[in-house]
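Structure first, commentary second.
One protein chain omitted, others in place.
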């Protein structure tokens, strides 16, 4: 009997807990709190936070190779399957109409990617801080946070720096949720009241055929110049083609709903399995959180500055505020542009104008990811 | 030509059948009949029965490592993935409100688990019968039938006694379907008419925040005291959190519908692959069916007796009939309590009061499963 | 810097493309065009075409063992999982009522399978053409195109001739889409105006119990005589049983919708991964396309001729036009019979009469597949 | 395996295959017919469910057929 | 392991198991009761504007945008 009791006691959490595990369980709970009470990307942060808790339960080893989270991780993240399927779903949910209505605004989605590459440089510089050691691969994986696009960050992170994936994903989604707090001051700092008041002319109508051809054109350009970006861009285009072609509704609906929901649950839990104490509770994580903030800020600034350039070039036809939407974080960033625009001028509706750079930002960061994978990977 | 004919003839079922396979195909057909004509848990017993037929077709080897059922089995049952995903779905479908309205009734869900551990003892005793040999692991896997909870039984069975899994799953679901026949006589035998007439006061209203916190509290208690139960309890809590938090409806809907449906199909077929003649047509199976009946009966009795104790302690505020719902078998057992209650007193609606112990029974048997896995596994 | 530039340039598609890859990307685009603009089986040909494009992107190696398509292929096609799950969904969508209303018409679904076996002979004969070399396995895999049933063709192809799978799947779905063009001339050639005008008496009502028993009878006959056909036939029967039993609607709905949609996306993309230049751009592919056409034509003719025989035997109670529906290609072929019938006699509605042979054709080709797998496999 | 052997084999397959298909479907016809005799008939009208949802033309055809069927009684 | 040992072990399991089940559920009762005391009983609403769905503000913005669009022509 005693023996049995001891065996049972020796198998309790109380007996086996490490401080690190307790801390990580608190972190997981914190993410869940932010998701539910503060609306921080709940679709991702609830599964991630919960997965983080499960991963840090002693004895159970749920994140181990035999455990549920471990199995999901190797099946879906190591293989790259989950982020690519999410990207397909995103494609099936995204309307590129606003982008097609005024293609020139895509340039804003390009400019905002400066946040990524500047952060890569910053991450390397951070090696000067004692206790922090980022390889070029680590730096690239961290920098992609600036893409402000979850699946892209997870895809790149899982390829270049699996150990940092937990922190990278948490940073990416947290800062996406914080876009309404991070961006406005930067946007206001860099623009004049006159610029912010700028009204933009209504978008032209976009034909169905243009919408069907766009994903194919996008894939064509990508495969010609940057094949390493084609897994991401390709699945985005595939999902979008399913949506726009209009003849396979049952497939596009499934890709945009049941399938992406299922994959989101699995992806979130798997990411959580990377919230292991020894990896997460480190100077690196603080560095990553700091760099992520830098990435978002610089990306926002770069977008707005390019917006100001277009404002000049077009003789005031473009409101610089939509530049910040170029970081993607769809559709949050576009809503922020709209909000700040309305503050400057109650008749100034920028939402649909900002959606163009917004979705262009998704493409831009997928392209940036391709460059990183091609050169660093 | 002859050669070809012979080759074809030598590949027919008629040529290759064994008596055991024929018998098992009849068994599979019988399960399908019970499911369709008698309403025996059709969601599970139709796939299980059909899988059993497919598994016993000669030559085709559908349950082999290369066959469809074999692949599904190793991917989803050996890994534990399927039962855990089902449990997540159950969590996303379960309302713990009634339990939270009067937490003390959870004690009934604890008492009913006596059926499990008594049956474990009984299974060991059965070793005295010549021709039957149950190891402690076998006994534990059989005993969990008393948990009256499908995914829990399958999860434990697949870990402790894969060879007996077919019989265990069949027994578990069959007896759950037979709850309306097994329980009433025991309930009436153990209670007085006066007790059965007991009316219970209206349940208090439960706040949204309490419902959100409950799955987290449940996980907390479990990971502190019994980590080995956290895969099961954790996924139940995760599903329930998705449901109650109210901000990820698309995930909870998918978990409670498409995902659980897909997994149920695969799980049922995979279990069927364990209905192999040599394993199923044995004295052990008869023993398992007998022990399963014992488990349900003892569990019911234990719940009712604890109900009587609470009746005394609370001075007649608790109707002992709701005790039998503690075996889980949600929501069948709660309906039985309600039915018997109405027989005793047409004004006596026990359903909501019985739902508390009923869902507590799910938790109780998951905890019991954790103990068995920790000590026997 | 130069080094980095060179590295980037050396990783572009422009630098790495082979002529074959370019050609295959054009082929993929062509399939997508046919699917969207000409309505060629878009549910399959869009994913297949897109998968074909992705598979031929240099550097990315998306169809490789580490790539998305490669992973999907080995998980779902090599294992046989995807076509079997599609077949389950087909079963859950198929109403065998018309077949049960007049079972004798099943004979038409048998006759039409002559297209398969004649084509097998034809493929062997084609070995006389220099540059073409078909083994018996290749020939069998090609011949199954005549079954006019996608999942069956893919299942057999993946087992007997994986290298030809791309061409086989493309031919199968393309010719299914061309049924309205291929069949009419043959049907008119072989029938007299008088025969085509034949009206058929209304189908009798079919009871629910008959519908429930049918999938079980079908499985019984198959497992007794041709176990090698039971994976295909079995999953068809399982899906249909879920549909007809009426007690597991949530499972049959999922099998017939979300699950088949998800699998269709994966299956199409995986098949596309077999559109590799070196395999596809060959004399064999031309041979396969030619043989596929032969298979459909001969199958149609055989069905119609058997229809004429029944016309005689039944003294004009059967319209020979429904014979062509025996090739399956559900429901296209049945609609063709209906259309030609209406041309001959505006009051002549053959659709439901043709649905019987139509679905019988699905069974017929699954049986034929079983024979090929049993003897050649 | 030389071409002659292949040709012979494929011809054998033709015979065996068509034989198997006919035997199985004929047997099925027999069993289905038998069952329909044994089973009590209910009042159920059957309408085909095609694989890809129901297109308008199809619906039209069916409704027309139903119309026809009612006329015939 | 002989039958006696097995019997002993299974009896131990009976004790340990029921003990664990009761301890855990009783503890849970305690915590749940405590929480229900601490938590304000009225239904608590957690408001969020995640990617999911379209928040009223967004709809407003779009309608307004369309309104604007009409005015411009």
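The first chain written gets the first letter, and so on, giving A, B, C, D and E; residue counts start at 1 in each chain.
Note that a residue touches a chain if its C-beta (ideal position, glycine included) is under 8 Å from a C-beta of that chain, and two chains touch if they have at least 3 such contacts.
Here the structure is a predicted model, which is why all the values come from computation and not from measurement.
Only one of the listed residues, A:23, A:37, A:206 or A:309, touches the absent chain: A:206. Listed residues A:16, A:127, A:282 or A:343: the one in touch with the omitted chain is A:127.
Among A:181, A:217 or A:283, the one in contact with the hidden chain is A:217. Contact with the chain that does not appear here is found for just one residue of A:82, A:114 or A:280, A:114. Even with one chain removed from view, chain C keeps its contact list with that chain: residues 1, 4-5, 8. Annotation for chain A: contacts to the undisplayed chain at residues 90, 93-95, 97-98, 100-101, 103-104, 106-107, 109-110, 113-114, 116-118, 120-121, 123-125, 127-128, 136, 139-140, 203, 205-210, 213-214, 217-218, 220-222, 225-226, 256-257, 330-331, 334, 351-352, 355, 360, 363-364, 367-368, 370-372, 375-376.
Heads up, the rule we're going with is that only the chains that are shown with their structure count from here on.
Touching chain A and chain D together: B, C. Chains that touch both chain A and chain C are the following: B.
Each of B-D and C-D has its own count of C-beta contacts, and the greater count is at C-D. Our note on geometry: chain D versus chain E, Cα centroid distance of 51 Å, whole angstroms.
Averaged C-alpha coordinates give centres for chain A and chain E that are 26 Å from one another. Across the assembly, chain C contributes residues 43, 225-226, 258, 371, 375 that each touch 2 or more other chains. Shown for chain D are the residues in touch with two or more other chains, namely 9, 13, 16, 20.
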